[in-house]
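Missing here is one protein chain; the remaining ones are kept as they sit in the complex.
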Amino acid sequence: MCGIIGVNPSGGIQRYDAGQCAVLGLFAIQHRGQESCGVALSDGNKIILRKEMGLVKEVFPDNEAQKLDGKLAIGHVRYPTKGKSDIKNAQPHVLTTLHGPCFALASNGDIVNYKNLREELEKEGVFFESDNDGELILKYIGFWHITKNYSIIGAIKRVMANFQASYSSLLLTKDRIYAFRDPFGNRPLVIGKTDEGTFVFASETCSLDILDAHFIREVRPGEIVWVQDGQLQSHQENPDMYRLHHHNAQCVFEMIYFSRPDSIVFGHKVYDFRERIGSKLAENETIKPDIVIPVPDSSNFIGLGYAKKLGVEFDLGLIRNHYIGRTFIKPAQTFRDEGVRQKFNVLPEYLNDKIVTLVDDSIVRGTTLKKIVRLLKKNGAKEVHVRIGSPMIKYSCYYGIDTPTREELIASQKSIEDIRAFLDADSLRYLTLEELKNIVTQNEEFCYACFDGIYPIRLYNQV
Amino acid sequence: MCGIIGVNPSGGIQRYDAGQCAVLGLFAIQHRGQESCGVALSDGNKIILRKEMGLVKEVFPDNEAQKLDGKLAIGHVRYPTKGKSDIKNAQPHVLTTLHGPCFALASNGDIVNYKNLREELEKEGVFFESDNDGELILKYIGFWHITKNYSIIGAIKRVMANFQASYSSLLLTKDRIYAFRDPFGNRPLVIGKTDEGTFVFASETCSLDILDAHFIREVRPGEIVWVQDGQLQSHQENPDMYRLHHHNAQCVFEMIYFSRPDSIVFGHKVYDFRERIGSKLAENETIKPDIVIPVPDSSNFIGLGYAKKLGVEFDLGLIRNHYIGRTFIKPAQTFRDEGVRQKFNVLPEYLNDKIVTLVDDSIVRGTTLKKIVRLLKKNGAKEVHVRIGSPMIKYSCYYGIDTPTREELIASQKSIEDIRAFLDADSLRYLTLEELKNIVTQNEEFCYACFDGIYPIRLYNQV
Amino acid sequence: MCGIIGVNPSGGIQRYDAGQCAVLGLFAIQHRGQESCGVALSDGNKIILRKEMGLVKEVFPDNEAQKLDGKLAIGHVRYPTKGKSDIKNAQPHVLTTLHGPCFALASNGDIVNYKNLREELEKEGVFFESDNDGELILKYIGFWHITKNYSIIGAIKRVMANFQASYSSLLLTKDRIYAFRDPFGNRPLVIGKTDEGTFVFASETCSLDILDAHFIREVRPGEIVWVQDGQLQSHQENPDMYRLHHHNAQCVFEMIYFSRPDSIVFGHKVYDFRERIGSKLAENETIKPDIVIPVPDSSNFIGLGYAKKLGVEFDLGLIRNHYIGRTFIKPAQTFRDEGVRQKFNVLPEYLNDKIVTLVDDSIVRGTTLKKIVRLLKKNGAKEVHVRIGSPMIKYSCYYGIDTPTREELIASQKSIEDIRAFLDADSLRYLTLEELKNIVTQNEEFCYACFDGIYPIRLYNQV
Partner (left out) sequence: MCGIIGVNPSGGIQRYDAGQCAVLGLFAIQHRGQESCGVALSDGNKIILRKEMGLVKEVFPDNEAQKLDGKLAIGHVRYPTKGKSDIKNAQPHVLTTLHGPCFALASNGDIVNYKNLREELEKEGVFFESDNDGELILKYIGFWHITKNYSIIGAIKRVMANFQASYSSLLLTKDRIYAFRDPFGNRPLVIGKTDEGTFVFASETCSLDILDAHFIREVRPGEIVWVQDGQLQSHQENPDMYRLHHHNAQCVFEMIYFSRPDSIVFGHKVYDFRERIGSKLAENETIKPDIVIPVPDSSNFIGLGYAKKLGVEFDLGLIRNHYIGRTFIKPAQTFRDEGVRQKFNVLPEYLNDKIVTLVDDSIVRGTTLKKIVRLLKKNGAKEVHVRIGSPMIKYSCYYGIDTPTREELIASQKSIEDIRAFLDADSLRYLTLEELKNIVTQNEEFCYACFDGIYPIRLYNQV
């Protein structure tokens, strides 16, 4: 899970604060990655790059963002999936040659056959500085364009033919941005345009909103788009040539958890989708609690939908500390449940003798949720019923989501009843896959592999 | 507005991760100040200090916090009121002498007669490194204790006799922490204790929660408390000796806006107080909107209370970006309403043709609220009715809140109707002072000066 | 041992790159202190300060030095004597009051009765942030000027009456620099003037040279000078009022070791003084070596004078690595004599079978010299005769030089013969005190305490 942004003023090459706009756009999708961020810019002649470990506001404070002088810009926020936490794995990557063109690339996704492709390239003499998917795609395109004289479009088509999901990528050349998406459509990528004619490519529509750009459409699976003569140009590959099943494999988890609630993703308004999950969960509910509490902030809308449908009180009974660091201190052993305690606190006396339904979006390992249940009970909750807004996660994801191995996925190891006991909850219910598919529009175009193990791509010797 | 924490294991001087606990405690009250933070520790012989500009998680990352080796600790997070943004104004301050004792002090509040007191001390030869209230209190105590041979209690009593509100302070000596609060009780200061016998002093009870400490009681106005032989000791001054009116002047705004909703402040559960504000606002409501939207996160509970009472739908229609920096970039001029756009976004298509009631806690200058109203209307809201959970702020505060001059307070310059027109709202209503006092328990013990101009302390030549 | 600089354009207050000039001046006296450096500037209204740990070129690189905008400037490079290695002990120190004047001070020297004076001030309520002499002098002046209404001249006179050597100081006020020197004249302080009328005060004349300023004269012991109406003004105290013996106590070691060879110090051209030491050493020489090698760079001129007088070959047989860090790595134990090996190397095959006379300026502990002798012999020297350009150092210095305790001074513990044996030298001779005094002009005005133990100031309870 990473986030990408591209800013391309139309009317050819003209200066339009593209760098600052890219920073603003990244800022809106910071939730997709907090480890590093970067922006690459072209002024029409050369490409410059600025990337560092840290949040957008740290790497690009006011004075730094204003220095990003360029006519075209792409940006990236990174959440580590493949590759160590190291500036070398930060994106965008840049490819510079002695005379010829110069590229930068920002990508979101995970390449399933990364090792095979890299080995293949290394045999040709293409060496790598990082373990990062983005560098692989960039040098692959570079190799076919520079060494084998393919056109850029041709080189991207080779990517589509040979790279197994997933990638939503932006390729910056000296005078153009190419946006392309794998034939599976696994990761999102949208197109927007401002009233002034600047095209924006972004992982989520919330980046369009912050730039006052109107949502035009998604980049389609297997499509390459770019701006030429002020118009959006497109090359569409037939995605079915490159995929096992004749369907897209859009990640349903983008709507359940990853994306911001104010975004529109894969044709779904995220907040609305989540409210409908909540509503669906409430349909056959047998427990009528005193209050419904979501795990903030990711489950707020699922909780809202659930409470409304059930007609019980919705409340923000768990307070989340937004100042928390990702790797904050491990306090003295006397303070149990510390990680949760730093992140969440309960409203005082609020739960006393109440039957609580706690709503969360999903369960991965279950350890955090267990601590929250304990926290609620310690603060007076009489009963805690847990409702989960997604099916049981039984399979690892290889397409961009940092899920652990199957052994660590509690739902691949335990029954619902055992999980309930582990959580010390009074009852536990998941949304079923059937119910989920009922909510998803065009549900056959989505990937549910983490729930049902039906991967869109055959996995061979995958780590 | 700042936050303070003190950690004092009982059973005499014994090592107990006091430094790490102080950091955790600060972490819970980070909302009270994000400019700088610091911790001073005593190991029984000497006092060491570590403070820097930045957030707690930045200044005390994991490995740094674990190095804070001491038996007693006090900490501080700073929100700039008096004094420039400079490490010199960061707290705690430390006073070191050649042979004798050594003090550190952390304080929350604003000294009204700062200039007079500093001038007085400077005439005696006591010089200052900062413009900070905390240094003034510390050196004042130092002067009377070291130079004039007062006991520490005696010196603090002199503070109470001469310093005009407000201060809630923690004084660290080599073997003790003294917690004291001005006779007006303007700023909060609570006492807690863990099961293991560690006493905790903190601005808010949420710092007790994160340390698994039980709330004991508040430090009383005019009281000095400390731990001796494992017991809490107290010296109580008669606060009426030092104040104009025979009442406390607890800041009502702590409950309306400053404090975390999960804290208990001045005897009020904050979330509950805010819900009752919302409920009170709804009592005589004439407009029945389609939806109620609070300005997140500060007005969430006011909004909840309002929506429940009115029986209309409550929704989180405004999404807040928590990754925002305090001094983030000013984007290109083409993007209007930029500050608001970076901070808030609206759920797509959610407001279409709806009558919205927007709930906010207060209006200071009105500029941000005006932008939010515009944002809602641009996104389809048919009508936007604004409801404010506090009376009109017509007067500046001199006791620790960073309010602007009267000229900048919109409510001191305009009528309600003019403010409504300025905001471009369809209607506007404030909570009345009468209504507010109805909600406040023991309301005569509170300060409402920002609403009614009745200051608890006579103001003379105040900047 | 520290270095100070003051830059005061005449013709009243006018901008003249005073800050940049101060930085250049510090740069020339960097050999007097490499731990920290700083510059304080006045623009006529307020005083600003910039100081940091590190070398002048690190703290004030090009772009930083150009930002030092002020009409008057003082600067300091620090070599740690009293006080820990800490930015708090870096100079200049600044004293700021609420309304009144504002001072900065830079000082070179060591106050013998520091503790008594600080204790006295602390009893009055004057507290300190550092253990530094400069802060003591500054706040002492501040106390008597601000609290006791003394004039500035009057307050400095009190310093002269009460502070026991040594200090050569520069006091910066908003519109003036006062340069003053203790009645013993222990540390140097010179006055220069450029053709454009800028007055420069500096520890050594090499700072005048770099600024194209002509040497005017020294600040006299017990004198206070300042610039007024474009003219140098002076107040001369009778130094005999404040000293035990009716003589100056100028540090003879400034000429032997501390000062740069191109400086004029206490009326002596340093290079010339050192050549005369060498010449004097050679007068009664019985050993005629094949070559004379000085320990570079400090003993180069002593070696030159010695070789010329003796009529033997002078050579730079030891090469010094100028890139050495002060706290460089301790290499693996297999490499003996490591510190010396990093700093010095011998010309290959140069010493083979030669009789070498090694010339050094002084012996403190003797450990480094022992390693150099071993290095020379290992590289083929048949005999190594050591000649020392100063008498035996038998007593600690309390006036600004960082000598160790008497126990660590090899000459206070061993006879010449024992030292020779320790060094493994074939012969060893020191310059005698008699010989030294023969070279010094007005030799009764100098301090030789490190050689003869006759301190100009009575020492009581000195650490």
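The chains carry the letters A, B and C, assigned in the order they are written, with residues numbered from 1 in each.
Criterion: contacts are C-beta pairs under 8 Å (C-beta built on N, C-alpha and C of every residue); 3 or more make two chains touch, one makes a residue touch a chain.
Computed from a predicted model, the values in this text were never measured in an experiment.
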In the full complex, displayed partners of the excluded chain: A, C
Residue in contact with the excluded chain [from C:I4, C:L24 or C:L428]: C:L24
Contacting the left-out chain in the complete assembly, out of C:I224, C:C251 or C:I264: C:I264
Option from C:E254, C:D315, C:D360 or C:D426 whose C-beta touches the chain left out: C:D315
Positions on subunit A where the hidden chain makes contact: 95-100, 115, 118-119, 121-129, 139, 142-143, 146-147
Chain not shown, touching residues in subunit C: 16-17, 20-21, 23-24, 27-28, 30-31, 34, 55-58, 60-62, 65-66, 194, 196, 205-206, 209-212, 260-264, 269, 271-272, 300-301, 304, 308, 313-316, 319, 321-325, 327-332, 334-336, 341-342, 345-350
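Going forward, only the chains that are shown with their structure count from here on.
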Graph class of chain-chain contacts, one of line, ring, star, complete, other: line
Rigid-body rotation angle, subunit B and subunit A, from Cα fit (steps of 5°): 180
Chain pair, most C-beta pairs within the contact cut-off: A-B
Interface sides of subunit B and subunit C: same vs different residues, half threshold: same
Chain centre separation in whole Å, for subunit B relative to subunit A (CA means): 36
Rounded Å distance, subunit B centre to subunit C centre (Cα mean): 52
